[in-house]
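Quick one: the structure is below, questions incoming.
One protein chain omitted, others in place.
A and B label the chains in the order they appear, each numbered from 1.
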Amino acid sequence: MDFEFTEEQLMIRQAARDYAERELIQDVLERDAKAEFPTRHIKNLTDLGFMGMIVDPKYDGGGMDTISYVLAMEEISKIDSSVSVILSVHNSLVCFGIQVYGNEKQKEKYLRTLARGEKIGAFLLSEPEAGSDASMQRTLAEDKGDYYLINGVKNWISNANSASIYIVIAQTYPEKGHKGINAFIVEKDSPGISLGPHEDKMGMRSSDTHSVMFTDVKVPKENRIGEDGFGFKFAMKALEAGRIGIAAQAVGIASGALNRAIQYAKERKAFGTEIANHQAIAFKISDMAVKVENARNLCLKAAWLKDRGKPFSTASSMAKQYAADIAMEVTTEAVQILGGYGYVKEYHVERLMREAKLTQIYEGTSEIQKIVISRSLLKD
Amino acid sequence: MKILICISNVPDTTTKIRFTADNTAFDTAGIQWIINPWDELALTRAMELKETTGGTIEKITVVAVGLKDAEPTLRKTLAIGADDAVRIDAEPKDAFFVAEQLAQVAKDYDIILCGIEASDYNGSAVGGMLSEFLGIPSISSVSKLDIENGNVKVNREIDGGSETLSTEVPFVAIVQKGIALEPRIPSMRGIMMARKKPLNVIPAVETEALTEFVSYELPPAKAACKMVDAENVKELVDLLHNEAKVI
Partner (left out) sequence: MSILVYTENWDGKFKKLSFEQVSYASEIAKNINTSVVALSIGNVEETELKKLGDYGASKVISVNETKLDNLANQAYAKVISQAAKKEESTILVFANNYTGKAIAPRVSVKLKAGLVSGITALPINYEPFTVRKKVFTSKAFADVIIKSPFKVLTIAQNSFGLIETENKAQIENFAPELSDEDFRTKVEDVHKITGKVLLNDAEIVVSGGRGMKGSENWGPIEELANLLGAATACSRPVSDEDWRPHDEHVGQTGKIIAPNLYFALGISGAIQHLGGVSSSKYIVAINKDNDAPIFEAADYGIIGDVHKILPELINAVKEMKAAEN
């Protein structure tokens, strides 16, 4: 056991913290209000190397481990989860997916530009009628000999507009069920792709979420990831890794809210003393802190397993489910501690609370995580 | 030209200051160490000069007097962009001691940058002392540093105004606010490259400190703020005039 971070991990955490505290904080409220994409920040974070931080340096990535990634995600999410979701989808679903399961040609052509952050990636799995049950893909990818023809609709796609490289999950052999599903690398400017309107979301409003329509979109054969019919497994594997990023995001949201609650409790006075001196508040803060610490440790454990090449599916589900649920609890309590201030936007915690809600829903709802966890415990 | 930046490893400036039980030493438990803010701005300016003067600056070196625990701070400067780092292996006892140690490294550089003071002991002395050890010019309270066609141009603040100066190299610039806008955040690439950059450890020269910090004390707790009603601003003026007697 070693609970010490390496010097490099600490440096990365500090870099992310400095960027968040210096830059993201400045316009996070305004972007949230206007649902405006953080173009400037994504450019800066690209320059700093966060957009491909876990990709092998061989493909122009930062070569950082998952622990470093988790630390960076937490720091950014303390201030701004709209930005961290863009990073998460790009890094842990798209870059990770292509790095691990793509072939050499795909890596040369796509991973390199993704790792340099020149292009942003998006992951297109959810459909109007296939959210949690990802095997029910209605989007079709017909095998036309030397290309696939994709038709269908994908919903709630993060980075849908800002991305130029999509990973699309679609059904090739409906009769085979999930074994007939394939995953493709699709360039967004391919003819036949159109976007639905910008979704007006409850939280993470500065990330761009759209539905994406495919009408007779031709995708070269060489853009299929893995063997024919590997798509469902690919999606599940990518999501396993993605869950660590979302867990870290939820930890960040919760710890950001906790920090603000602590600061407020030490300053605000009621009944002649700082409210931190009232046990009702002090105990709330204690409960919140224990939850955040637990969630952080689960998250780091999953990252640690992944870095060592050990199975991490159950660990990442545990981390994601717990972190998302406590993020909701902790942000709700933070709003409670700040009272009237907590309910107005200027004090950030109401926004963190809105952001927390999404972590319980996307990349596998809390309920789906419980299925994964319980199945791993109860099988055989 | 070669630039040397002398850095101090200091407690994070937001740290709550505590001392050991007998008040004879600063309590370092749980302290996060950072690059002294002015030294970090000096590094930023050095990087900017290297990037904008097309090959004029061959090398940026960072040096600190410190024990092994100063190395994370030095490596951070490498991640930010310094080309190499030197640690002079000794506990930094006082300004005189530190300046004499730095002199052995600084003699090989053209522009030597020091922060105007360290945020811990607020000595404001190392840069000036170093220049005297080397027998070279020093320009203090520098708020702007440029190199135009190989010539160094400097702005400095003086008591009651400011000056523009030119100088020969080598010289020591003691820098302050304005020298650079913001410290740089190291990039992933920088952090990765820092692994391969040299951090040389050299022994300290024999010398002694001339001063010794013997005890510390926190300032007495402040009396509570006297609140004046916003509807009665005149009362504030009365208090300042008759009670505090400052206006």
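In this text, contacts are C-beta pairs under 8 Å (C-beta built on N, C-alpha and C of every residue); 3 or more make two chains touch, one makes a residue touch a chain.
Treat the numbers as computed from the prediction; the structure is a model and nothing was measured.
Participant: Out of B:Ile7, B:Met129, B:Leu145 or B:Met192, which touches the unshown chain?
Facilitator: Checking the options B:Ile7, B:Met129, B:Leu145 or B:Met192, the one contacting the hidden chain is B:Met129.
Participant: Can you tell me which of B:Glu51, B:Asp108 or B:Glu163 touches the chain that was removed from the display?
Facilitator: The missing chain is touched by B:Glu163.
Participant: By the contact criterion defined above, which parts of subunit A meet the unshown chain? Give residue numbers in ascending order.
Facilitator: Residues 264, 267-269 of subunit A touch the chain absent from view.
Participant: Tell me where the left-out chain touches subunit B, residue by residue.
Facilitator: That gives, for subunit B, the contact residues 11, 13-14, 17, 19, 37-38, 94-96, 99, 116-117, 119-129, 131-133, 136-141, 143, 153-154, 157-168, 171, 174, 177-178, 209-219, 222-223, 225-230, 233-234, 236-241, 244, 246-247.
Here, only the chains that are shown with their structure count from here on.
Participant: Considering only the defined contacts, which subunit B positions touch subunit A in the complex?
Facilitator: Touching subunit A from subunit B are residues 72, 75-76, 79, 182, 185-192, 195.
Participant: Within their complex, state which residues of subunit A touch subunit B.
Facilitator: Contacts found on subunit A: 7-8, 10-12, 15, 18-19, 22, 47-50, 52-53, 57, 62-64.
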